[in-house]
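Notes follow the structure.
Heads up, one of the protein chains got dropped from this complex, but the rest are sitting where they should.
For chain A:
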Amino acid sequence: MNNWYKLDNAAKIFPAVRNETNTSIFRVSMVLTDKIQEYILRKATNIVIQRYPIFNVQLHKGTFWNYLDIKKSSIEVKKEEHYPCHPTTDGSLLRVVYFNKKISVEIFHSLTDGSGAVEFLKTLVFQYLLLKGEQIDSEDTILLPEDNIESSEIEDSYIRYYDPLFIKRAKSEKTYQLKGTEFKQRGNNTIHGTMDAQLLNEKAKEHGATITAYLITVLIYSIYRENNSYIKSRKNIVIAVPVNLRKLFPSKTLRNFFAVINVGKVVNQDVSFQDLLAEVVHQLNEKTSKKNLQNNISNNVHLEKSIWIKMVPLLIKHLFLKYSFNNLGDSKKTMTLSNLGNITLPTHMQTHVERMEIVNYPTAKSPINCGICSVNNKLTITFTRRIMETDIIRSFFSFLVKEANIDVTIESNEWGVNDAYM
């Protein structure tokens, strides 16, 4: 195995854009049925990280590109004390934290995407339960520490699937941006809504949609209903949806391999929920087609392949990437909704896991973001925000309760709830 790695295509942007309002650190968590024992978790982490060497790295600046250097020290395991996805002070790109019954892995996006992070978390919790003495079999759904590391797990799949024949991306229309009042002290508030996954799936199917399409529509509708400022703007409400490319482009890579598609439209009183849902379904089907995603890959990789771009010093590249992200990326969406789907666990492991969560970090122009995942028929929708206002989130869950008739249980880290603004 290498002792250093180049950043994959998607990873290159995150070191350039991260700051205190956009840490580019996301979290995946598993809530177990019993309280976490630190020394067992630490032992499990030390075993599991050997299986994922690409995650035990440090970020360095080269002359032309950043790169990842293998770390010789172990991953720190700590009791949680800071808000989710807070910035690092020691340069660590992966941290394992726990509190009561929850194990969380926070990871800098340059290392991997949600799928890669979930694989790591599954292996970690599996190993943790084994060390606790539980009798569980992986049933081929877990990457085990004793397995060999395959070179395909560290490949940059974007380069592998690059096609030089592509259509350049069209310009997108103006997008509505959320605004709000920042907390008195900077931090991320998380609100988790847990519900029956099957019930939600049935409700979505009644409307002829997938869970993702249905929830995107509810979200757009909530943004429309709760923002008086939107009515005059006549801009598109756009939800950015990361799509796991591994389903259509076979890859075992544990690094980033996703594309972001934007789904949305201008909403007004003439647009019913059903009309909106039909439009969302249509856009999702069109934009997640293999042809469109192939074009997406090629558009992204094309720039990286240019020798003129390669020769630009890193400092200047970062300025350009920051500008592109702020003006061509972050400002072209209202919110991000990331759905990791249903997570498969071995049968005997399921009895030890209550639910899973994904915390999707907010950014400067998207102060509220949404992450969804489900396990054991429990689907958890997590809103992460860095502003006080909760109207959209409240409207979203109220819709599910009143209109969709789904029971929702709410949990929260309660960051900033004592900031008086009402």
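Keep this in mind: a contact is a pair of C-beta atoms (placed from the backbone, for glycine too) under 8 Å apart; a residue touches a chain by one contact, two chains touch by 3 or more; residues count from 1.
In the analysis below, contacts and distances are computed from a predicted model.
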From "Spore coat protein CotJB", "Zinc ribbon domain-containing protein", "NADPH-dependent stearoyl-CoA 9-desaturase" or "General L-amino acid transport system permease protein", the hidden chain's UniProt protein name: "Zinc ribbon domain-containing protein"
Per the touch definition above, residue among A:Asn22, A:Ser110, A:Thr175 or A:Thr390 touching the missing chain: A:Thr390
Interface residues of chain A (partner: the chain not displayed): 3-4, 6, 31, 60, 62-65, 67, 69, 72, 79-83, 89-90, 99-102, 185-187, 189, 191, 193, 307, 310-311, 390, 393-394, 397-398, 401-402, 407-415, 417, 422
